[in-house]
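Excluded from the complex is one protein chain; the other protein chains are retained at their positions.
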Amino acid sequence: KADATAAPADLSGFTRVKMELVAPPFAPTHDQVAVGGPKIIEITMETTERLMVVDEDTGASIWALTYNGSVPGPLIICHVGDMIELTLRNPADSQMEHNIDFHASTGALGGGGLTHVFPGEEVVLRWKATKPGCFTYHCAPGGAMIPYHVTHGMNGAVMVLPREGLKDKDGNALTYDSIAYIGEQDYYLPKDENGEYRTYELAGEDYSDSLEAMVTLTPTHSVFNDAVGALTGEHALKAKVGETVLMIHNQANRDSRPHLIGGHGDFVWESSFGDQPMTGMETWFVRGGSAVAAMYTFEQPGVYAYVNHNLIEAALLGATAHFVVEGDWNNALMEQVVAPRAFTI
Amino acid sequence: KADATAAPADLSGFTRVKMELVAPPFAPTHDQVAVGGPKIIEITMETTERLMVVDEDTGASIWALTYNGSVPGPLIICHVGDMIELTLRNPADSQMEHNIDFHASTGALGGGGLTHVFPGEEVVLRWKATKPGCFTYHCAPGGAMIPYHVTHGMNGAVMVLPREGLKDKDGNALTYDSIAYIGEQDYYLPKDENGEYRTYELAGEDYSDSLEAMVTLTPTHSVFNDAVGALTGEHALKAKVGETVLMIHNQANRDSRPHLIGGHGDFVWESSFGDQPMTGMETWFVRGGSAVAAMYTFEQPGVYAYVNHNLIEAALLGATAHFVVEGDWNNALMEQVVAPRAFTI
Partner (left out) sequence: KADATAAPADLSGFTRVKMELVAPPFAPTHDQVAVGGPKIIEITMETTERLMVVDEDTGASIWALTYNGSVPGPLIICHVGDMIELTLRNPADSQMEHNIDFHASTGALGGGGLTHVFPGEEVVLRWKATKPGCFTYHCAPGGAMIPYHVTHGMNGAVMVLPREGLKDKDGNALTYDSIAYIGEQDYYLPKDENGEYRTYELAGEDYSDSLEAMVTLTPTHSVFNDAVGALTGEHALKAKVGETVLMIHNQANRDSRPHLIGGHGDFVWESSFGDQPMTGMETWFVRGGSAVAAMYTFEQPGVYAYVNHNLIEAALLGATAHFVVEGDWNNALMEQVVAPRAFTI
């Protein structure tokens, strides 16, 4: 627990900046290689509770618990040695207490012990990023409320870049043209005796029903960015052949295994940016309660499906996103030599 | 999507060869270190649908969807820089459309977008192997048909060797005496109201029942090479003390954790052959939708059980194979100093 008698932090070497957070799947404006000395990065997040449709086909809905209204919460980016200074506000019309645990931080349950805010309250927490990597953050009010809030959408990621940017195992710089920030959310939606999804009047009203659904350990949905289809069709991610995307996959609760259909993880950091990336992976792993980064340079145009490669979860539970990539086809990499035709033997 | 206007591939530096595919757990004839320049390796696979017994004890059966009639489909082997040229044929008496997505390839959904064949059709796809490693391939006709086909057996592996063969972290050559190609297949077999496994007249007839079973995410079976006991007893794998086996484990849908009871993974490539192998592992990991290679040199004779070390899956769902190893026992590694005897205290 923080101690009021502890020496004050020496902030003299830091420059204060504000970071405008943006909704997923996008990333805030940032430098890949740190410019100048360490910063205190000021951000604000609001703990918003909102009724949200999870699957338009079935009408399944949830009173989502969110940071800034989105599932996942916004991506935060800094460099090793920077400090994040968060103002966390719980609107007066909220039903529930919230807080935040940053996996990237050190002490006080990741800040969870210092940030409990009731409806109408705000708190300010500052913490130093000492370890490079992508890290989950999430609400953790205590006991069963922890998985309840996390499986209602209250989680996101911080990326702590090395000051010198990303490197391959030989120390060569690795840079990206864009970030695709994908939060995978497992929902455990209660059903009634007829197998229909229940509806609720208020956030929190589904608490006891949700615990019953959660204890099966079997989600009814596992979606990318809040709802089934949130990153497909007109909401698909965009890229061009030759461009490099950094895919940040956040899963705050449950293991996942991302795969880019038709592509690869050229460089994958499952553990941290302090370790050499793994290379040429077909499918990588997100230890439940982690954020992971994978980098890929597109070599062919077309539609790529990005999935949790438990294909049941991808196709039936919602864990599918799309990249639409423009450019020229390369027959040297792949060619349909003979189009489908009738054969006789 | 492939573009008819794209420049033709330059195939001038390639030698054409045919590879005879063989049924699992065996590997096709191949060189560990590439001989000569890059090759275009011609293979043929047929999308065969067949009624198959999954467990003789219970009579549980499935209309399996297969490549070449086996679960998993045949192992394909090439080197980085080679091309695979596949003729894929869907027999006229099939019930269903099929295609193939090669995780080792680049573009067009891994070839899935270019290879849809209806009953009576064939297609020819050529793709270049650019990344070293073991990779899953599987049918992916779209939507819920993807997990349906994959969990009905329609998957296998490609091994793309480095041209110079396998190496340890210090660059020393690692060679093997044999390959054990083990596909782990999770089945989700529908049951009737009495808990008996349902039977069906035709491939595909179990579709809607299967979706209900799949969405539980809990397989009724998880077997090595098509059925319970397919690699035990008279079908056990064989080796000798001092021999090195490369165990290739393919799991196209669901995480697994292979373990060789009484042995180890001396060298394990979970990510790719482009990364250093992990060493001395008790249990390794197959990210669902991956193929993984583990190398072991037998030091003792006897029976080794190769399992998915979720021991419930090994013992109750079918995920057990056996190696029978001949040679001389080494008391310096292990000795029964006192055989079981009565004691009194």
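Letters A and B name the chains as they come in the text, with residue numbers starting at 1 for each one.
Keep in mind that, in the parts below, a residue touches a chain if its C-beta (ideal position, glycine included) is under 8 Å from a C-beta of that chain, and two chains touch if they have at least 3 such contacts.
In this text the structure is predicted, and so the values were computed from the model without any measurement.
Within the entire complex, contacts from the absent chain reach the displayed chains A, B.
Which of B:Val17, B:Val35, B:Leu202 or B:Leu316 touches the hidden chain is settled by the complete complex: it is B:Leu316. Residue B:Val268 is the one among B:Ile100, B:Val268, B:Met295 or B:Ala321 that touches the chain not shown. Only one of A:Gly143, A:Gly171, A:Gly195 or A:Gly233 touches the chain withheld from this view, namely A:Gly143.
Set against the missing chain, the residues A:Cys78, A:Leu125 or A:Leu317 yield one that touches it, A:Leu125.
Listed here are the chain B residues that touch the chain not shown: 218, 255, 257, 259, 261-264, 268, 278-285, 299-305, 309-317, 328-343. Listed by residue number, the positions of chain A touching the unshown chain are 1-3, 6-10, 85, 87, 89, 101, 103-118, 120-128, 130-133, 135-136, 140, 143-144, 146-147, 150-151, 211, 214-218, 252-255, 271-272, 274-275, 285, 287-291.
Simple rule for what comes next: only the chains that are shown with their structure count from here on.
Chain centres here are Cα means. That of chain A falls 31 Å from that of chain B.
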